[in-house]
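Note that this complex is displayed minus one protein chain, with the remaining chains in position.
Chain lettering (A and B) follows the sequence in which the chains are written, and residue indices restart at 1 in each chain.
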Amino acid sequence: MSMKKEKPQGRILVQLFPSLANLASRGLAGWAILIGAAIVAVMAVMTVVAPWISPYNPIAINVGPILSPPSAEFPLGTNHLGQDMLSRVYSGGAIMFQVAVLSVIVCLVVGVPIGLFASYLGGYTDKVASLVMDSIYAFPGLVLAIAIAAMLGPGVVNMALSIAVVYVPSYFRIIRSQVLTIKELPYVEAASMMGAKSRTTLFRYILPNVIPSIVAVATINFADAVLTSAGLTFVGLGLPVSTPDWGWDLTYGRRLLPSGAWWVIAFPGLMVVLLALGFTMMGEGLSELFNPRLQK
Amino acid sequence: MALLDIESLVVEYHTLRASMKAVDRVSLAMEKGHTLGLVGESGCGKSTLGLSTVRLVPPPGKIASGHIVLGETDIINCSDEEIRKVRGKRVGYIFQDPMTSLNPVKRIGAHFVEMIHTHEPEVSDQDALKRGKDVLERLGILPERIDDFPHQFSGGMRQRVMIGLALALGPDLLIADEPTTSLDVIVEAQIIELLKELKESLKLTLILITHNIGIVAETADRVAVMYAGRLAELGQTDDLFEKPMHPYTQALLKSVPNITKKGQVLSWIPGAPPDLAEPPPGCLYHPRCPHAFDRCKKEEPLLIKHNGSQVACHLYDKR
Partner (left out) sequence: MSLRSYVIARILLTIPMIMLLLTFVFLVVRVLPGDPASLHFEKQVSPEMLLDFKRRLGLDKPLIVQYFEYLAGLLRGDFGKSMQDFSPVSQQIFSAFPATLELAIFSSIIMVLVGVVLGVQASRSYNSVRDHSIRVFGITSYAIPVFFLGEVLIMIFAIYFHLFPAGDRIYPGMAPTGLTIGGLHWSSGLYVLDSILEGNPTKLGVSLRYLFLPSLTLGTVLCGIFIRLTRGNMLETLQLDFVTAARARGLKERTVVYGYALRNAFLPILTMMGLQFAALLAGAVLTETTFSWPGLGRYLVDRISFRDYTAIQGVVVFFGILVAMVSLAVDIIYAYLDPRIRF
């Protein structure tokens, strides 16, 4: 069954996404996607090869003098534990990437089916689902994530789950608005009149058209996950201290600021901004490509 | 001296796709008190030309080169403040669609007061309103209606309001861009009559931009025919109507239905105006011209004098 599903999907997917060369000619949105994707790719690669390119072990303490400013030996300085900031910056994205990817996966697995079925079936199911989703959506995201993370405890999975819960409604809403439009289109009606089963209609006709929007939401989800995980770490709901993490360096670096050690917070902070920016640019570019707004 | 002198004006539109010349080296001069009819198909650049005289070409359009001189003012190079003073006070502009040209949430009186205040801040509100009322009366509208909103007027009356606003500060030059296109035929006739009468009594210099060659016949002293951004022909109205020179002008005149000529077959011009992003070489009209010959496909015709008028056509260029 799953094999049968994937084949037409795969073909449509390949056709749906513009090739790289095409992107550059699509104006500003195309450039935004390319630059954003480049930023994300570079940072992902950096995180992956960190063990090979880090001059020091990021969690080894006292590899250098305590709180020394950027120098030739330690280009990004050292923190209060004598750890090399450059190595910590190289590998600090690991946690954020993991949390982000995990939360997106959970959202896709949970949010997409709910969105598809609820809006396709309509009626009572749709009303109830919409009510639940709207209630969560209206809530201040970080506060809800804090509540959930506080109850679940620290850890990558728990952080990812908290973020996922907050973000599922966004997927639901986008999918629902798309499905409602597509449902009414003549070729879908024609398919069901010709006797296609609901499940077929849903997966072979509606889903492929909804995928572009899902991708756009997912990229923005990544950006928000990065920022929320930083926020969760900041309020103390992050991970145990030993793992190198930009969020943790950001949080602890605060306390070091009054003594003038700006580099502990600055470089990880910059990394977080860049990563969030990269995802946001991709997300914005994709949204604009798939839902062109002002035709000027 | 000419009131308005346009020399070799080029207006370009830059888009992602291509750059196109909406106005390509057009030169015109207006003497005081004269009326010029500027005719051509939609998209030929006549509106852009009109807007250029007050530097209101909308982006992505830009005035690329040339000169526009109004009296003593260099329109293209003067400061923002100077051009603002020209607009409304020395040049009055009438737009095509009075429904969308007036601010729907402002009363007519407020339009007048605002404009008068901008140019003559010493004038009091009452005086400004009085002037507005006088103008409305002149145009055949009850002065009490100065307190009404634009949507309370009919199309024809709204256009009269626009004309009133354009004339309120006593400009030297009036530009009317398709003033009757959105009006029905009877109202159109009234507005044209009104314009003629105002022209006489106020000694206006008028540029009448339209695609309707008929209304130009009775109002204009001279007629300029534009095609794809360039001037095709420019001459005295009578000459142009009796002996049109450019094939495009001839075709335009032929396509106006005439009830008095019995048995006349309705004619039109085959083909379509050129894509300005990729214009054809040589004369822009040659793909549709029944008289086109070899030279037309290769060499662009320049505007030359012939029999008292100007025409851009190789048929008259005996070089």
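Throughout what follows, a residue touches a chain if its C-beta (ideal position, glycine included) is under 8 Å from a C-beta of that chain, and two chains touch if they have at least 3 such contacts.
All values derive from a computational prediction rather than experimental measurement.
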{"item": "From B:P104, B:P290 or B:G308, residue that would touch the chain that is not displayed", "value": "B:P104"}
{"item": "Touch with the omitted chain, as defined above, among A:I33, A:M85, A:L250 or A:L289", "value": "A:L250"}
{"item": "Touching residue (missing chain; options A:A50, A:V217 or A:I265)", "value": "A:I265"}
{"item": "Residue ranges of chain A at the interface with the undisplayed chain", "value": "131-132, 134-136, 138-144, 146-148, 150-153, 223, 227, 230-231, 234-237, 250, 253-254, 257-258, 262, 265, 269, 272-274, 276-277, 280-281, 284, 293-294, 296"}
{"item": "Touching residues (missing chain, whole complex) on chain B", "value": "54, 56, 58-60, 80, 84-89, 93, 95, 97, 100-105, 111, 114-115, 118-119, 162, 165-166"}
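Methods note: only the chains that are shown with their structure count from here on.
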{"item": "Distance between chain centroids, defined by C-alpha means - chain A, chain B (Å)", "value": "56"}
